[in-house]
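A single protein chain has been removed from this complex, and every other one stays in its place.
Each chain carries a letter (A and B) given by its place in the written order, and its residues are counted from 1.
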Amino acid sequence: MSIKIDPEKCIGCGNCIPACPFGLIEIDRGLAWIKEGCTFCGACVDACGYYAIEIGEIPAPTPTGDSHRGVWVFAEQRQGNLKNAAYELLAKGRELAETLQTELSAVCLGHNIKDVSQLIAYGADKVYLVDSPELADNQEDLCAGQLVALIREHQPEIMLAGATALGRSLIPRVAARLHTGLTADCTGLEIDTEKRLLLQTRPTFGGNIMATIICPAHRPQMATVRPRVFKKNRPQNRQGQIIKADFKREAVTAKTRLLSFVEDLTETVKLEDADIIVAGGRGLGKAENFKLLEELASVLGAAVGSSRPPVDEGWLPYSHQVGQTGKTVCPKLYIACGISGAIQHLAGMQTSDVIVAINEDPNAPIFEIATYGIVGDLFQVVPMLIENLK
Amino acid sequence: MNVVVCLKQVPGTTEVKIDPQTNTLIRQGIKNIINPFDTYALEEGVRLKEKHSGRVTVITMGPPQAEEALREAISLGADEAVLLSDHAFAGADTWATAYTLSLAVRKLGADIIICGRQTLDGDTGQVGPELAEMLKLPFIAYVSQIEEIAEGHIRVRRMIEEGHEVMETTLPAVITVVKEINVPRLPSLRGIARSKSAPIPVWDAATLGAAKDKIGLAGSCTRVIKVFFPKRVSRGEKLEGDLKSQVEKLINKLKEANLI
Partner (left out) sequence: MEYFLTEQQKTIKGLARRLAEERIRPVRAELDEKEEFPWAIIKDLAAADLFRVFIPEQYEGLGGGCFELCLVVEELSRVCSGVAVSYAASALGTYILMDYGSEEQKQKYLPDVASGRKLTAFALTEPTAGSDASAIRTTAGKVSGGYLLNGTKQFITNGGEAELYTVIALTDKAKGARGASALLVEKGTPGFTFGKKEKKLGIRASATRELVFKNCLIPEGNIIGRAGMGFIMTMRLLDRSRPGIGAQAVGLAQGALEAAVDYTEQRVQFGHPLISLPVVQDKLAGMAILVEAARALVYAAARTTDSGVKSFTEESAMAKVFASDAAMKVTTEAVQVCGGAGYMKDYPLEKMMRDAKITQIYEGSNEVLRNAIAISLRKRKARTP
């Protein structure tokens, strides 16, 4: 293995210097030089915008021989509160770590995050915590930098993150910078113990086809998982370490700034956290008819959800949308009214414990996954439900 | 204002079937379209050009037939198009795709690069951010409105689960857009005429100076090892009786299960 700087291409910009986890690079006479001790991790190669650094040999796929160990989970937080996705991932991560006989760690970035020790209760052996006021808003340039630095330092073999808005934007950047594979929206994660590979299963073509994917020759193997796909464990009395890691600022300053945040206040019961959801589809007919579902929801203490057509029509805001391009929910009870059950909608709710479907069309696909189905006019059935429940 | 829009040609429907013998998609009889999210990206690019004067170039990495998608983009207002096509690009995962696109973007030069939020077929949403990373440019996802754009600076509104954020960054930058951002126009007759005769250069790996080990299957970090239909668990118990008794039965069952 060899590493060299091409003097024709190198302009001495110095971007490679902070990228090296071992601090081995310096600029001398307008060119970069790499000192003794290089592990050929390739971080400087990626940092160089001029393709001036070349590593002499591409690492051969050595899945059992490589030295990356450990399962990591990105524990996403928002405004100081850890998200449920973190605990869900820890549950799955715990399972994977046991199978691999290795450690499970959580990585947490932010400022003044509450109850970090909960991550241990939910399964983590270690928690790497980077606390800085600059990370309070989840500034993605900075978060990516921290994650990349930590991963290069500790070399986990697997990194999991939630396929949240932040996850789907931030984690690909980390994967690109690390030059490793990332599989999005996984619904299944297993281990091939023989090859020590993570088997990542995900839906494609709107959920019509499932694909199983591996990342054989790059580390860490990265995957994002939709919230509510895995269920979190019960918190336990466990031992673990919280390791405070230093906040590293990139040589390239973060250029993106958050100016303001406007919360969508139309939801009364938050959809993702609701135990019961009453959802409506095209069968509702018009915006006003959602009042009927709101009434049922209020009697049940439920949240109101929607398939895509009502949102497209403008009958209610996007924050209520459940499905492929909306939210994934996993309530105890999901009541689908006037929803046909197109696969894009099912993708967002099929893991609900109990599904009730009310639809006039006996052939509607929703009946195939409903626990209980009523074939009938929702404008008759729903009032009856409301009447009976009062 | 130099705008580059990345688009992908995808099958027109997600109702696809797998050939059980070869484990590959049966694509016959399905029309190809521009990935719907990319039409919003293109529309936004064309609007920027109309407002701030400049040029919109669309690029796509794909087989020769992807040229149709580029021509359609021209009929929708794009000024120029480039097809990135080479056998060596085939089998690329998002990393290798982003790498290939990044070479083209560098060659073209851009003030802003616009991508759709995700594709109909892959749905990963990864190419946009990975592209930004390779270009070492700022990145903002889920843009629902460009509030202000000027020399070297952009301010946008973007959607997240809890609501929306207003963010600003420097240009050049990469953004992905959501469908709330605009209503894409229909093609125009003059656009259609132009799209028929527009020259569309094809850039292969050599033209892009692509590193062999970073493109296509060779450059992909991930590999698909299996493809299958999801199991549909049939639970379907349809209740019986007249509507009134069905409703009563349902409520009883839900009460028994301690759900209500």
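The rule is simple: a residue touches a chain if its C-beta (ideal position, glycine included) is under 8 Å from a C-beta of that chain, and two chains touch if they have at least 3 such contacts.
Just so you know, these numbers come straight off a predicted model, no measurement behind them.
One chain is not depicted; across the entire complex it touches B. Among B:55, B:155 or B:185, the one in contact with the hidden chain is B:185.
Interface residues of chain B with the unshown chain, by the touch rule above, are 185-192.
The rule is simple: only the chains that are shown with their structure count from here on.
In terms of their C-alpha centroids, the spacing between chain A and chain B amounts to 19 Å. Residue ranges on chain A touching chain B, taken from their complex, read 49, 51, 58, 78, 140-141, 144, 164-166, 168-170, 172-173, 175-177, 179-185, 199, 203-218, 252, 255-265, 272, 276, 300, 318-319, 324-325, 327, 332-333, 343-344, 353-356, 362, 367-377, 380-381, 384-385, 388-389.
Residues of chain B touching chain A in their complex: 11, 14-16, 18, 25, 93-95, 98, 118, 120-126, 128-130, 132-134, 136, 138-142, 155, 159-170, 180, 211, 213, 220-230, 232-239, 243-244, 246-248, 250-251, 253-254, 257, 259-260.
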